[in-house]
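A single protein chain has been removed from this complex, and every other one stays in its place.
Chain nomenclature is as follows: A and B, assigned in order of appearance, with residue numbering initiated at 1 for each chain independently.
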Amino acid sequence: MAVEVIMPRFGMTQEEGTIVNWLLEDGDYVERGDPLCEVTTDKVNMEVEAPGDGILAGIRYTAGDTVPVTEVIAYILAEGESLPEEASKRISAPSDSRVIVPPPEFPGDGKRIKATPVARRMATIEGLQLTDIPGSGKDGTITRQDLEAFLSREGKEVWLQPAGGDVRATPAARRLAREGNIDLGQIKGSGPGGRIQGWDVQDAVQQLANQGELPSRSAQVETERVAGIPPQGSPPVVLKLEGIRRTIAERMQASWQTIPHITFSVDIDMGRAISMRENINARFSDELSPVSMTAVMVKACAAALRQHPRLNSYFRADEILLMPEVNIGMAVALEEGLIVPVVHQADLKPLIQIAQEISDLSQRARRGELNPQDVVDGTFTLSNLGMFAVDHFTAIINPPQVAILATGRIAKRFIPDEAGNPVLRSMMTVTLSVDHRAVDGAEAARFLSTLKDILETAGDQWG
Amino acid sequence: MGNKSTNGIQKLSKKRSIKLLKSIGSEESLKILERMYTIRAFEEKAEQLYSLGKTHGTMHLSIGQEATSLGACKAVRSGYDYLLNHHRGHGHCLAWGAELNLMMAEFMGKETGYCRGRGGSMHIADVERNNLGANGIVAGGIPMSVGVGLSIQMRATDQVCLVIFGDGAANTGPFHEALNMASIWNLPVIFLCENNQYAMSMAVKRAFNIDFISQRSSSYGIPGVTVDGNDFLAVYDVVSKAAKRARQGKGPTLVESLTYRWLGHSKSDRQLYRTREEVKEWRARDPIVRFANRLIRAAFLAEEDLETIKSRVDQSIQDALAFAESSPEPDVGTIMEGVYAD
Partner (left out) sequence: MLTETQTEREDAQTIRELTYAEALREALQQAMQADETVFLLGEDIGVYGGAFGVTAGLVDEFGPERVRDTPISEAAIAGACAGAALTGMHPVGEIQFMDFVTLSMEQLALQAAKVRFMFGGKASVPMVLRMPAGSGTGAAAQHSESLENLLVHIPGLKVVMPSNAYDAKGLLLSSIYDGNPVMFVEHKLLYKTKSHVPEDMYQIPLSQANVVRVGRDLTVVATSIMVSRAEEAAKQLSGEGIELEIIDPRTLNPLDDTAIINSVIKTGRAIVIHEAVTTGGYGGEVVARIVGSRAFDYLEAPVRRLAGLDIPIPYNRELERHAVPQVENIIQEARNLVRGAY
């Protein structure tokens, strides 16, 4: 069988080799290892050796030919053997197929110079003659890129058109303007060099609001980021501190002042909890009120508290009482203030039962029909502001309890998976406040870790 | 072997070589011979694959150095003792008992390879069997061998660490640091210098002002010995003795194994620094042929059996190639794996 002599690969990046000269001819007898021809690759000369014993035949390329690696360049035949069919065709060197980039044309000689409007403007501002600038666009049109290339060659700072037009504004200002549908060009900037800052946009929105001239679709501009801009004009409205409002105020102050709060946040992937809840609701939709996310949270917290009894305790002057029952209160916002109905023994009740109780408690709370036993003996409190697009917040502990969990909204966020690719997950941030006299950081952290686990591995067995 | 270095090559007496061969026995000797053929065949196949453009990167072939690989690896307990070797490491890896399929797959960058395609020719390791890897850096494994020796000593086991490096490595700073450290703490390390006469193009005669690399052992107060690296039994003898010393808590040894590299340093080596005659001379001292002849003389083997062995080896290489070619490429989605331990 004819043995093929190929153009071998000598180097890691070598794609082809060029034959310098043949050391032997068709018909010469060779031994394995004998050099047959010299080739050059990347400035280095190498020899191609015979891969076997026999007669050299069917040389297909001559000196000067450039051959891709692994291409057959000759054959070694045994006595009396003839060349394989393909060998008979002599091949010429592959043609050079590189594309030549046409040089840029210089428009001039009395013809109207073609340039894009941006390019013309840039040239005017920089005091340049369009005749000096080569154009790379269609028919030699001068483009903005041509101006930029010309300027950078000249060592000048390239004039880059800001995204929002001719204005200088911070990213925050641009975002607020976008959200509020405000034209940045109408706003005077108070930042360095007249830069428009976020508060300038907010001021402008306020002004327009006062004049009754808010453009349609605006008014979503955040106002809380601005530090202390007083509304102009009318006197403040007075709300007297009495009744339930007074009680809440006093208790909040007492709690905040006496309890050393430490807070911890954790982001939880609620994907499984959400689908578990949907499954259960699909199964039982006809018979019962739907299971709310609050119910899921109550159940999860109850299970976590069972494993971390320290957070289910009461703090008294010189003792910590580990409470035997897990009674979870849920903060409900009413017109007149906050009320906290309690789901008793939440750890022992199935999810569906908890959901029914919560539904019942919420309805009665809104109608003002709660009984004393509905609001006593809570050992832990859950506060949710997710329905108000709040991402996360810190809640104040309800003494004598030692912990409270504040949950934000569930929002789709991009988080990196193991390969670093962004995946969309339904994330919720929960913030735990604990009384540092009773609970130390590590224990709080462990509780959160357990809670996170419970929610992230939620399954149908919860039903 | 006393505590001073020797000048000259330590010869293996005929009597001792017969004794050694007898102690190894015919079954094991035939396995060793077959492994030598396997290394040779693997390297030749690797070269062929490279020329055909089927492998990526570069390779460093050890054709002609088989006796050193087998002599050293068989003199210790592969899989129990530790091995660290260098970039010209296919031979050592195979001599340590590596599986052909997994080596070929790694060589071709496949997921099923020893290193899941992430290491390639220069970094093949079989960690489970205490082969702590080939190394792309000259002398890269030598300081680590000190750590392995320390680990053995502190865990109080009777393991030893065999670290193989080339003549070029013996001139690096870390070589000096490591041998000194091993000597002051009597670590159970066998420093095996595979002197194939050239560090890429730099001939040993030009790079050293001494005649034998083993002479350097005296700087560290440890024994040093030079042997004929193309004589399996000579290498086996010396490394066995060094391993015994190490196990007895007597510390490290520097062994210099004189051999020759038949092919260029790597694939892009034009070999202008040596003559064809020199290469031909060394090829005539083929270590595999020498060992086969020994076995024939000892009546462990008949000449006809050689063909059987060779065809069996060729078949195993074909099988390994088929395995590697049909193995999957690594999944790009797993590209970030293995940077950190979790």
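Basically, a residue touches a chain if its C-beta (ideal position, glycine included) is under 8 Å from a C-beta of that chain, and two chains touch if they have at least 3 such contacts.
Just so it is clear, the model here is predicted, and its values are computed rather than measured.
Visitor: From the list B:148, B:193 or B:239, which touches the chain that is not on show?
Guide: Within the whole complex, the residue contacting the unshown chain is B:148.
Visitor: Please pick, from A:191, A:271 or A:337, the residue that touches the omitted chain in the full complex.
Guide: In the complete complex, the chain left out is touched by residue A:191.
Visitor: Touching the absent chain in the whole complex: find that residue among A:264, A:284 or A:314.
Guide: For the chain that is not drawn, the touching residue is A:264.
Visitor: Going by the touch rule given at the top, which residues of chain B touch the chain that is not shown?
Guide: Listed in rising order, the touching residues are 82, 84, 113-119, 123, 125, 127-128, 130, 132-133, 135-137, 140-152, 154-155, 173-174, 177-178, 180-181, 184-185, 337-342.
Visitor: With the missing chain put back, which residues of chain A would touch it? List them for me.
Guide: Missing-chain contacts on chain A: residues 170-175, 190-192, 197-198, 225, 260, 262-267, 436, 441-442, 445, 448.
The rule is short, and it goes like this: only the chains that are shown with their structure count from here on.
Visitor: In angstrom, rounded to a whole number, how far apart do the mean CA points of chain A and chain B lie?
Guide: Measuring from centre to centre gives 49 Å for this pair.
Visitor: What residues of chain B sit close enough to touch chain A in their complex?
Guide: 50-53, 56-58, 267-268, 270, 333-337
Visitor: Across the complex, what residues on chain A touch chain B?
Guide: Per the stated touch rule, the residues are 6, 8-12, 44-46, 69-70, 418-420.
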